[in-house]
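Here's a structure for you.
With one protein chain removed, the remaining protein chains of the complex are shown where they sit.
So that you can tell them apart, the chains are marked A, B and C in the order they are listed, and the count of residues begins at 1 in each.
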Amino acid sequence: MDDLYRDYILEHYRRPHNFGVLDDATTSHEGSNPLCGDRITMQLGIRDGKVAEVAFTGRGCAISQASASLLTDEVKGMSVEAAAAYRADELLDLLGIDISPARLKCAMLSLETLDAALADLDASASPAAVAAEEPA
Amino acid sequence: MDDLYRDYILEHYRRPHNFGVLDDATTSHEGSNPLCGDRITMQLGIRDGKVAEVAFTGRGCAISQASASLLTDEVKGMSVEAAAAYRADELLDLLGIDISPARLKCAMLSLETLDAALADLDASASPAAVAAEEPA
Amino acid sequence: MTIVEQPKASGTTGGAAPRGALDAAALRADFPILDQEVNGHRLVYLDSASTSQKPNVVIDAVSAYYREYNANVHRGIYTIGEKATAEYEGARARVARFINAPDSHEIVFTRNATEAINLVAYSWGRANIDRGDAIVLTEMEHHANLVPWQLLVQEKDGDLEFVPISDDGLLRLEVFEVLLHLKPKLVAFTHVSNTLGTINPVRQIADMAHAAGALVLVDGAQAVPHVPVDIEALGVDFYAFSGHKMLAPMGSGALWARRELLEAMPPFLAGGEMIREVHLRRSDWNDIPWKFEAGTPAVGDAIGLGVAADYLTALGMDAVRAHERELVAYALEALPRAVPDIAVYGPMDLDLRGGVIPFNLPDIHPHDVAQILDRYGIAVRAGHHCTMPLHERLDLAATARASFSVFSTNADIDALAAGLVEVERIFRG
Partner (left out) sequence: MTIVEQPKASGTTGGAAPRGALDAAALRADFPILDQEVNGHRLVYLDSASTSQKPNVVIDAVSAYYREYNANVHRGIYTIGEKATAEYEGARARVARFINAPDSHEIVFTRNATEAINLVAYSWGRANIDRGDAIVLTEMEHHANLVPWQLLVQEKDGDLEFVPISDDGLLRLEVFEVLLHLKPKLVAFTHVSNTLGTINPVRQIADMAHAAGALVLVDGAQAVPHVPVDIEALGVDFYAFSGHKMLAPMGSGALWARRELLEAMPPFLAGGEMIREVHLRRSDWNDIPWKFEAGTPAVGDAIGLGVAADYLTALGMDAVRAHERELVAYALEALPRAVPDIAVYGPMDLDLRGGVIPFNLPDIHPHDVAQILDRYGIAVRAGHHCTMPLHERLDLAATARASFSVFSTNADIDALAAGLVEVERIFRG
């Protein structure tokens, strides 16, 4: 028997943290999981090489929404590098529930979208420029 | 247990009747059964609306060779119409053995080739001309 | 196999039970998979539109083939090879009879409906669709009857048009009428919608298409398991379906097409069996249907398909249809009674709807619905059911779907209703 629907997961689903739109996002990306129709837009405000602001919108199942809510809490304030290095298993730990293979994509959508948003950042700024922006 | 290889079948295979080439065939056709590599050329000499002469050459299994040998004996002297009307079940009766579905094509190759040779005849002569050739 | 030859006396079949109505509860004994517990509850399998379960007669026919006479077909001059060939071709005849096809050589065995449709798109399509030629589909097609045509018109610079649907999921034939002015070469549509359950008026559409000079392909994947299909009466040109949705093994399916069409079509897959003569640089083709069956076929699966066709024939497809109609009627009443805020999609006229119930609970994602139902052993499908454009049209991200088969019962629907109450309890918490 799964225990996916623990109270805190449902709580994050009902009242997700960081749900909304940034006025002045540095980078943003829309990710989707077409198999279930989930879509998430992840927006980041980068300042001084740090994830100063983060917000997401979208629709999806409890797992994908709770995952986005928890993940955005987690990366807020992180350096861009640390956020980009955030791993799937860390997110799974954060979720604290057993995810079956069929639902893994739901759980990972937020992280994949975050990664894509950060990759867009890389692509627009030259690596040198990014490095220069970062505090030593 | 099959009893395909009765003495008279083997006899027809070893010494097929009407095996050879006609100098002045009215019509001839090469039929093949690519699945087993069998090939038969059937030649007919038509005179007065009758199968006056018939001969075949080719290589094949005992069933197809015996069938050609027996069939050519049978149609020799028949009217073109009667030869064209010769039926598969008549040929099977003539063979007098139980043919499994897998070998039916072997048994029928001679008849199909005969039919094709007679059809070639029809195509070259107009139906009226053929009718005129025939005795009333 | 268990068939009740007399109409049931009880009320569950409704007043006008057809002769030989199904006793689904008894039939369940034929399906070994149903006799198990999932998460401590009996398995309630409500995903037959995705793939049906298989009765013992089908499972056993497949193993008997492997245990007793497994051999390649059309080749061996030996006892088990001849038996394998006879059973394989016998299965073709059974399938032909099942859909009342006039000639069993018009049945080409395929892996599934998808391959059957691709066969037509590649073989007939590439030979017949030219620049600017139109193909008319509908908004409710499964991806299997959409994407092959997209690839074809991309290659040929042809034109795809779509018959729209009404909000309750019926084809808008007055628009179809207008689209026919484009003189399409082909009209391709589903007999029964896998998502909404809509049963389309095949004969009427086919007649309209033919009058406009189009050929007609019907995707029968959701029809053959659920409604009587009579190829002669439908008057179509191509009919594709899957075996695995009609109680047969995975890996079985078929294309039916009119003989003249099959004969005129160039080959699709090439290799052994489909040839008559091969030389290094050219080849001749075998007769139909073998021209379209390159390589070693899925012999065991095809034999299983023949057995499944006979099983359904013995049940009687009228009885199957009547049974599923009752299940739909029951579900359309029982589910809203249990969870009043449920949204159910598709036609509400029972005569126009097969055994498919797509639904949503407000603000609960169908994935979560399905996941929680699984706690109670209930299997429903959640997602887009391979009809993304239809979901877009209906402005739905996804739906949950319960679908029925011969072995489904009102008790399954009761379990679903109870499960949905639990879903709401957990989520509305």
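Details
We adopt the following convention: a contact is a pair of C-beta atoms (placed from the backbone, for glycine too) under 8 Å apart; a residue touches a chain by one contact, two chains touch by 3 or more.
Bear in mind the structure is a predicted one, so any value in this text is a computation, not a measurement.
When the full complex is examined, the chain removed from view is found to touch A, B, C.
When the omitted chain is restored, the residue from C:85, C:200, C:371 or C:399 that touches it is C:371. Screening C:76, C:201 or C:228 for touch with the missing chain picks out C:76. Across C:131, C:181 or C:281, the single residue that touches the chain missing here is C:281.
Although one chain is not shown, part of chain B still touches it, namely residues 1-2, 4-5, 10, 14, 34-39, 59-63, 103, 106. In the full complex, the hidden chain is touched by chain A at residues 32, 34-35, 100-103. The chain not displayed touches chain C at residues 32-33, 36, 38-39, 43, 45, 47, 50-51, 53-54, 58-59, 62-63, 66-72, 75-81, 111-115, 117-118, 121-122, 139, 142-144, 146-148, 150-151, 160, 162, 242, 244, 249-251, 267, 269-275, 277-283, 294-301, 367, 370-371, 373-374, 377-383, 386, 388-389, 392.
The rule we apply is simple: only the chains that are shown with their structure count from here on.
With every chain reduced to the mean of its CA atoms, the largest distance from chain C is reached by B.
With each centre defined as the average position of its C-alpha atoms, the distance from chain B to chain C rounds to 48 Å. Centres computed as Cα averages put chain A at a distance of 40 Å from chain C.
In chain A, no residue touches at least two other chains. Residue numbers of chain C whose C-beta contacts span two or more other chains: none are found.
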